[in-house]
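See below for the structure under consideration.
Excluded from the complex is one protein chain; the other protein chains are retained at their positions.
Coming up: chain A.
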Amino acid sequence: MSMQGSTVEASEQRLSVEPQTEGDIRDIVAAAVSAEEPLAIEGTGSKRGLGRPVQAARTLSLAKMSGITLYEPEELVLTAKAGTPIAEIEALVDAHGQRLEFEPMDYGPLHGLDAAQGTLGGVIACNLAGPRRLKQGAARDHVLGVRAVSGRGEIFKSGGRVVKNVTGYDLSKGLTGSYGTLAVMSEITIKVLPTCETETTLVLRGLSDAEAAGAMAASMGSPAEVSGAAHLPMYVAARVAEGALGEEAATAIRIDGFGPSVEARAAHLGRALEKVGKVDRLDREASRRLWRDVRDVRPFVDGTRKPVWRLSVTPTRGHEIVMSLRMQAAIDAFYDWQGGLVWLRMEAGEPEADLVRETIRRFGGGHATLVRAPESVRAATAVFQPQPGPLAALSRRLKEQFDPKNVLNPGRMA
C-alpha cells in the first residue's frame, strides 16, 4: 500500500547493522557505548512511526535474529528470537489449535504499510494487545521471560519458561512496553493458550455513545465472560468488515469458547440486551472479521497522516471524554475495551495534545499516546503522556541505570 503524498522520512535513511547472534548485539551496543553513538533499535521497521523520532546514526536491526527456538504446545509455552515475524509465530501456534491470547494489534495499515510485517520483539517492546486485552490481559501479562542486552552492552536474562514464577524482579515486564529504550531484547518466551472452539458477536444498532457505554458495562458485568466490547458510532461502523454492518452505529459484544457454552451465554446475554434494542448475531467468520478490523484501527486506515490518538481511560468515562472533545475540535472516534480504549482521529490535522490530555484529566484520568502523525509533528509533540515529577524521576533513573549513555532509541519515549 502506498501513502498518499508520502515522503521518505529521515528515519528511513539510516545505515543498518544486522546482528546474527546475541553476542553480535552485545558487541554492537558496546561499540555504540564507547563511541557514544546512539542506535535506533528495530525489527523490520514496521513500527517506526510509533513514538518520537529517534536521533541516531545507525539502526540496529533484529531482522536476522529470527527463529522459533522452542514450542511445547502441551506446556503452553513458546520461545523465539526477537526478530521472528509475528505472523510466523501466529501461523505455527494456529496449526496447533493455539493462539496469542493478548491478540496483538498491527499498526502497519494505520501507518500506510502492509499488514503483518512486524516481529515478536516489536510486539513486546510496544506492549501491543487487541480487543481481548479487556478480559485476558495485555502482552505484558503473557511474557514469561526474556534475554536481552542492556545499554551497558551486557547480556542478561530474566524470568523463565514457566507461568508461575516470582524469583527476582520481573524485568520481563519492565522491558515490555519500553520501546527499546532500556535494552535490546534478543529472545522472548511467551505463554500461549488454546484457541477458542468458536465465537459469536452480538450487535446492537443505533445506540448513542452513552447508551452503548451502559450496554457494554452491563455485558461485562454479566456472567457471560465477554471477550470483546466495542462501540462504532454512526458512519464509523461502515468502515469495518468491508461495510457489512452499514452506517448505523454498532455496539459489538464478543463471546467465545466451547460451542455449547458460547450458545448458552450468547442466548442468555442476548435476552438481557433485548431491553436495550434489537440484537443481531454475527457468525464466527463475520465476528472474526469485525474484531480484526477493530483491533487494527481499520476505520482510520485512510491513506492520510491525520493525527490519531490512543486513549486509555476509565471505561465508563470514554464517551464523556469524546463528547467533550467533539464540542471543541473536529474529531472522529470509536471505542474498544468497553470504552476504556478510545481511538481518536483529529480531522483538522493538528494533534491538540493539551486539549486531549486536559479533557482526559477532567473525566477520571488515564493517558493519551499519539500513535500516528508525521515525523515533524511527533518530534514537536509529547507523543507519550507527560508524567508527574516523582514518577518522571523514577522513569528517568530506570533509563539511566539500564542505558547510562543514552544509546538505545534516545528520545523515543521522551
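Heads up, the rule we're going with is that a residue touches a chain if its C-beta (ideal position, glycine included) is under 8 Å from a C-beta of that chain, and two chains touch if they have at least 3 such contacts; residues count from 1.
We adopt the following convention: contacts and distances are computed from a predicted model.
K.L.:
Of the candidate names "Sulfatase", "ABC transporter permease", "FAD-binding protein" or "RNA polymerase, sigma-24 subunit, ECF subfamily", which one corresponds to the UniProt protein name of the undepicted chain?
P.N.:
Matching the unshown chain against "Sulfatase", "ABC transporter permease", "FAD-binding protein" or "RNA polymerase, sigma-24 subunit, ECF subfamily" yields "FAD-binding protein".
K.L.:
Out of A:T176, A:T201 or A:S227, point to the residue that touches the absent chain in the complete complex.
P.N.:
From the options A:T176, A:T201 or A:S227, the contact with the absent chain belongs to A:T176.
K.L.:
Taking the entire complex into account, which one of A:P109, A:G180 or A:P315 touches the absent chain?
P.N.:
A:P315
K.L.:
At which residues does chain A meet the chain that is not included here?
P.N.:
15, 17, 19, 23-24, 27-28, 30-31, 33-35, 37, 57-58, 72-77, 97, 127, 133-134, 137-138, 140-141, 150, 152-158, 160-171, 173-174, 176-178, 182, 193-195, 197, 217, 220-223, 225, 257-261, 263-265, 268, 312-316, 337-338, 340-341, 364-367, 369, 384-385, 387-388, 390-391, 393-395, 397-398, 400-402, 404-405, 413
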